[in-house]
Each structure stands twice: as structure tokens, then as C-alpha cells.
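Every protein chain of the complex appears in place save one, which is left out.
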Amino acid sequence: MNAAMMLLVISFAAPLLVLVAGTINARLVPHVAVLATALAAVVVGWSFWQPDAAIRWTWAEVYGLHFELRLDGLARLYALLAIGIGFLVVAYASRYMELHLHHGDRPASDHIRFFFFLLLFMAAMVGLVMAQDLILIFVFWDLTAIASFFLIGFDQHEEDSRSSAMMALVVTGVTAVLVLVGAMLLHHDYGTWSLPAIIEQGGIQDSAPWALLLIAIGALAKSAQVPLHFWLPRAMAAPTPVSAYLHSAAMVAAGVFLIGRFYPLMQQVDWLLDVFLVIGFASMLVGGILALTRNVLKQVLAYSTISQYGYVVFMFGMGGDYGIKGASFYVLAHAIVKSALFLTAGAVTEATGKKTLADIGGLRQTMPMLALGSGMAAAGLVALPLTIGFFKDELFFARAAQLGAPYMVMAVAGAALTFAYIFRFWTHIFLGREISPSQPISTWLVWPVVVLGLLTVLGGIWPAPFTHIAEAAASVSTNSPQKLHVEYVIAPIVENLMAISTWVFGFGIYWTRRRWWRVALGIAHLGEQLGPAHWYYRGLNGLNHLSDSIHSFEVRDLRSRVASILLPAGILVGLAVLVTPNANSFEIGPIQQSDFTLVIMLIAAVVSGLVVMTLRDHLRLAIGLSSVGYSLAGVYAFMSAPNVTLVAIVVETILSMFLIGMMVLMPRTILRFETEADSDRRSISRDAVIATVAGLLVFFVSWGALSRTSWNTEIIDSQTVLTPAVHGKNIVTVILADFRGFDTMGEITVITITLIGIISLLRSGRLR
Amino acid sequence: MPTRDSLQLTGGMLQMGARVLLVPGFIIAIAIMLKGYADIGDGFSAGVIAALVVIVQGLAFGAEELERIAVARLAPLLGFIGLGLAYALAFVPVLFGYPILTHFPRMNEHAEHFGPLEFITPVLFDVAVFLVVYGFCVGAMMAVSRAEVRHQRLIRRARQRAGSRGGDAV
Partner (left out) sequence: MTLVFSLAIAALFAVGAFLMLRRDLIRLIAGMIMIGNAANLFIMASALRRGRAAVLPGNGDEMADPLVQALVLTAIVISFATAAMALVIVYRVYTSHYSMDLTELSAAEEEQSERDEPESGDLVEQDIEEDIEEMPDDAKVGVLA
């Protein structure tokens, strides 16, 4: 069993284990979840000493589908994030969720749902990062969206949480369809579903740029990039561990992961990189400015995430060695520090009961360990020396400096904003005077933060392990081996100067906040009024109205509905008859002597049909209908279709029994009344005229069509030849069971559904 | 105008005929289905014929008799089993890398046979179609007849009520 297989099995076993534990005792669930993720974390750590490993099973070979997974550098980076951070978050959640459920007076069984979907999400991430088959990528991609829907909407009794979950699902789910479309376009161009095979073929073909754009849109929406960023702040309605996990290390990271996965192709499309530049910079700015104006702890961090992933997308846009290596390194560093800050926010809220910056202050006294841990993480995010964050910005600046002054300005502007809001965030919580009293909290809410803080500092002192991970990931993204080495250079080089100016500017922004405060709030307000979220709601409302109005038109009454289908159909058919060149194409067709019986049966069918029209009594109507059916069965017999005749006769018999049975069942008064209501002379003549017109139309259409049947009998001939080869003699039956067996399957499915409908409709009791 | 006696006579004949026909009818239906690959007939016609045989029992002996015949009572279940069989035949080959609804033995391979009956999966597929069609026809008729029995009971009760109320008034 290789490393890839181990990882996959453990990840997908974990949610199942949670379910099993849940059936025994719901209180067991958090412990099982911690143990399972700890085991997964050990395996993912061990996998770094293992060679690249692959799984490849074939399924549905005719469609070229493979269950193809590969544990490569890129997969290791993101699997480490998903599982490593996942372990710390689960550890934190094992205590946090208990308090959370306790506050809401909710049953312990809710633990099962929470940890199941959290671990399912983790498993989906692990699958996604290793998947190499385009369809498999889509499947895991959608699985993350579904799991995140349940996680964001975990507090299902709250309206806000439900609508947030729905928004996240709509935004990421609709764009996931774009990913699928992109995947299909790629398959069409390259003739394979396997991504490595596509990259190996090299080159960008016909529609590939568009396919890549569609995939990029899906990725950018998942990474909450402008203008599809609005779901992320709303998704903060989720419990804190979910926010910490999904919105620092997992779900949003999946977006940039996808870009990294397709980057060998994307880097060949220049305009796509420009799109990344624009969107990345816009997200940096919008996220940064809005983060400055937010007051709720988790909202600050949510906009910060938008802005930070803006950096990563920007770096992908800048490209080049530094850009790609920087992007990978950035994701790693950011996931560590941001999850620490999210967990801090949760712990602070748990201790004080407050959620906004204004209500919280001076917590360094009562929570020194938390202050230290989150302080290290915050220092990492603002890129102070001796933290891993310093190098992430260093690489960012290095690539910007290579590209020239405009890029340098943009990079410094983005980084300065980050400095300002994180400075505000941390100092407001931990410095100053105490505003609300805090209660002591469980150490399980603190130690994950401290571990993440220590990791941040470790990365600043000994960056080698982190750079190794990033360079392996970058090698996959660029499809060429990369080396990444970072160190402190104490000299006035351009990166250092940019870093120093970032701190100065950032502090300046914070210091002068009273001057621009109103302006920033105004921008935020304007964004709410006119931004994409506003259009999302309008679009949703519009769709609702549209479906309501169609519905109310359709259900108004039955005759209007029948008319609304038949009339347009008739007009379309009539137009088709008019535009088709019909001159001289009608043929009468030869009538042989042997057709005599056939003609007689046809006449019988038509005559009994006309008689049916005049019948008033329902019982006679049923009998008339069956006589039409029997006549047609006779027609089929004389057309040498014994199979059809057999079925037609028996079906007609049963149908007449069914009709008569139903007539007996129907209240007699109704039948009488309906008959009388229909004998109004005016309506009869009106309907007769319409029916005659319809009949004439059908006459021309069918005469025209039957006069020009296809001359190509290839299909029939091949079916005739193939029938003995597939062990049959009766060609009709062989067509039904073999050549067109799939049609037959659809038909028996319809029949079964109909049976369910009939039985449930005829059961006693009202339909509910 | 048939007399009461003549009605009883024809009813008796119908009952006898129906009972006599039951087993041969089923045999014919199954033969039509199994031979369908080589001769006239298939799952569809076999299904409706078998259903007809059962429904005639209901006509001759009344709805209660149908409830006693297991193959009639369980008709919907048989239909679902048939659908499940068809799906299994369609999707199990996919698991082994074949296209949907691949039949075995494959084309031009040798098929074992027992008399005219060949052991090939299309015959199983026809069995599935047979079960679904039979289940539908009998199941739907049973549903109607059950509704009818209920309906008759209602009317009877209402008449009793009306009768007793009328008596009170007078």
C-alpha cells in the first residue's frame, strides 16, 4: 500500500469512523475525530519521506475514465495544510463545539453531524489535491462544496446561517459547473481526461484558453476573489472552527490549488495571467480596505483572507520562478497564521462573550498565552522578521521588483493595508485597557493557537523545511524542477526597503485612521449597495419571481395549459411546413392487391375513431376507444409485425378493463354532469373546427414526411446481420433487449414510476 | 334479458374457464418470453399476457380472490424486482469496465443452451421487462379493485344510514 493509498483510505475512513462512534455514543465522537485526524497527520508527515505515489484504477473504460490519483509535491503541500491544520482545528473543536452546543441547548448528537462533515470535507480536500483525472477533480471539487454547505449552515435554526450556506453553495456550486464545462472542453481538445497526459501533449489548442478561463473562474470563486468574494464574509455565520478551517487552510485554498494544478497550461495563456493580475490586485485592495472598516472579529479576518488570497492570485499572475514559488510558500505561511488568528477570535469570544473589536480590549493580562501565540501569528501575517511571514513577503516583493515600479507600488500598497488591519486587530484585542471581563477558558482552546504561533516563528528561524515543501509544489505547478532558498540579507536591497516602507506606511494608515475612516466606510457602504452581493440578491429574487409567474400562469386552468402547449406546437409545425420546399414531393404511393386488408383495417380504425367522437356515455366511450385499438392491432398484423400485434391486443384488453373499472369507480353524477356540460352546441362546433385544422396540419406533415423516408437502410441491414451474432433470431426482440436496450430500460423505469403513482393515488386517505 | 339462472350459469362457466386457464396461461406467457429471442414474442407481450390471465381470475372470482393469489398480491413487488434486475444488468458491467448494458456472452462467443433456451443475459433482461410489465398491469388493476371495494363499502353504509334515518322520520 503506497502513501497515496494510505492517505486516501485514512481520510475517507475518518468520517465513517465518526458515524460508527456516533451510533455508540455521541460523546465519543470528538475524541474519535481527534484520534483519526492525528493518525492522518502522522501519515501525511510520513509521506514526505516517501517517493511520489500513484493510484490508477480503470472504470468505465469506454469513456476513458480512470480513478487516477497521484501524491506529488503540490498534493503534499495542500494535503499537509488540509490534514495538519485540520488536526489542530479538530482538537480545538473537540472542546469548542461542546461549549457551542451547550450555549444553544442542542443535543450532543449534533456532534456527529459536525465532525462527520468536517472530516468529509478534509477527505474531499485530500482527494481533490491528489486527483489527476479531470472528472475526478470535479467530483472532489463538488464534494468540498457540499460538505462546506452543511458546515456553514451547521446552526440550521438560524436563518442567517441557512442563507449564508445557501449563498456559499450557489456561488461555489454554480462556478463548479464552469469547472466541469472547462474539463469537458479540455477533453474535447486533447482527447483525454488525464491532466498529466494533457500537460505532456503540451501546447494550447483551439478552445483550451476558454476552458482554462472557465476553470479559473471556478477557482477564483472558491478562493473568494473579487467580484465573487461576497459569500466568504457571510459564511462567517459558521461556528469558529469551521471558519478557521474552511477559510484559511481548506476551502479557499482549494481555489488557488486548482490554479496551481492547471498552471502548466495556464501560464501559456498570457491574457489569463493578466486576468489574475487584475483580480488579484482588486481583491487585495477591496479586502484590505473593507477589513479596516469591519468591527466584528471574524469579519476582519474574512476580508483579510480575501485580500491575502488576492496576493496569491496576483503572484500567479506575475508568474516567473519567484512568483510561483512565492505563491506556494505564501499559501503555506498564510494558512498557518490565519488559522491561528481565527482560532484566537473564537477563543476570545468564548472567554468574553463579545464579538466586536469595540467590546474587547486588554486581554493580555488574563490570557497571556493566547496573546503570545496569536501575537506570533499576527507578526507572521504582517511579515515581521524572524517569522515565516517575512519570507512570504520577501518573495512577493522580489518578483514585483523584477517586473518594475508599478508592480512594486501595488505590492507595497497591498502589504501596507495588511499591516494596518492586523495591527488594529491584535492591538485592540490584547492591548489597552480591559473593556469586558473574561472568564478562564479550556487550554484546548489555547494550545492549538500557541502551536501555530510557534510554527510561525520556527519558519522564520529555520525556513528550510517550509521552502522544501513549497519548491516541490512549485515544481509541479511549473512542470519543471524548482529550487527555493531564502535567507536574511542585512543590507539595503530593494526587498528590504520595500518591507520597511510597508511597515511605515501600514503604521501610518493605522495612525491616521480617524481621517479616512468615514471615506472607507462610505466605500464599504457603496459596495454593499451596488456591489456583487446586491446583484446576487436581485438575481435570486428575479428568478423567484420568474418561476412564480410561470407557475401561476401554468396552473390557472387545465384548458389554458393544454392550449399553451398545443397552440405554439401547432404554429411551429405550420411554419416548418411552410418553409420546407414541398413542391412535387408528395407521393401517393403504390397500393398493391395485398394491401387491401390493410386498408380495410385502417378504415375500421378511422370509422370507430369518428364514432368515439359522437359517443356521450362514458362506458361506450371506453368501448369505442378499445375498438380503435383493436383495429390498429389488425393494421399492425397486416404490416407483418406479429410482436406489436400481440402486445397491442393484450394491452388494449387490459386498458379497456382499466377504463371500465375506473368508470365504475367514478361518481356517477360527475360523469353525467360532465357529459351534459360538454353538449353545448357552440363549443362543439368551435372545437370541431380547431380539430379539423389540426388534422389537416397533421395530414400535410405526415404525408410530406412519409413521402420522403430515408433511403439509407444501413442500420436495419446491420441489425439484421448482427442479430445471429448476438444469439438471437427475432430481430425486434434483439433490438429491444440489446441494440436499444438502454431505451427499454428508460421505458420500464417510467412504467415503474407510473405504477408507484397509481398505487399511491388510489390508496385511501388524502394526498399530503 | 338474461335470467338469474343464465347469469349464474355463465358465471360458473367463466369461473371454470378462468381456473382452467390460469396455469397454462402462465406457461404460455413464460414460453413466449423465453423463446422471444428466437421466435415471436418478448418480455412485453409475455408480461401483458400473464397479467391478463391473473386479471381474468379477478373478474371471475371477485377481488377477494386476487388477494389470495400470491403472484397477484405481490405484483408491484415483482415489478420493482424486475426493475432492479434490469439496472443490475445495465450497471454491473460498468464496474468491470464494459459499457452500460453489455450483454454476455459477447458477440460471436459461444452460448450454452438447453433445448431452444439459451443462457444469455438478454433473456434475463427480457425477464426483467416481463416482471415490470406484469407488475404494472396487475398492480394497477389491483389498486383500482381495492379502491372499488372500499367505495362499495361506503355506499352500503350510507344506504344503511339513510334507511335507518328514513325509518326514524316516519
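Read from first to last, the chains carry the letters A and B; within each, the first residue is number 1.
The working rule: contacts are C-beta pairs under 8 Å (C-beta built on N, C-alpha and C of every residue); 3 or more make two chains touch, one makes a residue touch a chain.
Only a predicted model underlies this, so the values are computations on that prediction, with no experimental measurement involved.
Novice: Touch as defined at the start, partner being the missing chain; which of A:358, A:494 or A:562 qualifies?
Specialist: The missing chain is touched by A:562.
Novice: In the whole complex, what residues of subunit B lie against the chain that is missing from view?
Specialist: Interface residues of subunit B facing the absent chain: 39-40, 42, 44, 48, 133, 136, 140, 143-144, 147, 150, 154-155, 157-158, 160-162.
Novice: May I ask you to list the residues on subunit A that touch the chain which is not drawn?
Specialist: Answer for subunit A: residues 558-559, 562, 566, 587-592, 595, 598-599, 602-603, 605-606, 609-610, 612-613, 618, 621, 625, 628-629, 632, 635-636, 639-644, 647-648, 651, 654-655, 658-659, 662-663, 665-671, 673-675, 677-678, 683, 687-688, 690-692, 694-696, 698-699, 702-703, 705-707, 709-711, 713, 715-716, 719-720, 723-724, 728-732, 735-736, 740, 743-744, 747, 750-751, 754-755, 757-758, 761-767 touch the chain left out.
Keep in mind that, in the parts below, only the chains that are shown with their structure count from here on.
Novice: Considering only the defined contacts, which subunit B positions touch subunit A in the complex?
Specialist: Checking each residue of subunit B against subunit A gives 32, 36-45, 48-49, 51-52, 55, 59, 76, 79-80, 82-83, 86-87, 90, 94-95, 97-101, 103, 105, 107-108, 111, 118, 120, 122-123, 125-126, 128-129, 132-133, 135-137, 139-141, 143-148, 150-151.
Novice: In their shared complex, at which residues does subunit A touch subunit B?
Specialist: 58-62, 642-643, 646-647, 650-651, 653-654, 657-658, 661-662, 664-665, 722, 725-730, 732-734, 736-738, 741-742, 744-745, 748-749, 751-752, 754-755, 758-759, 762-764
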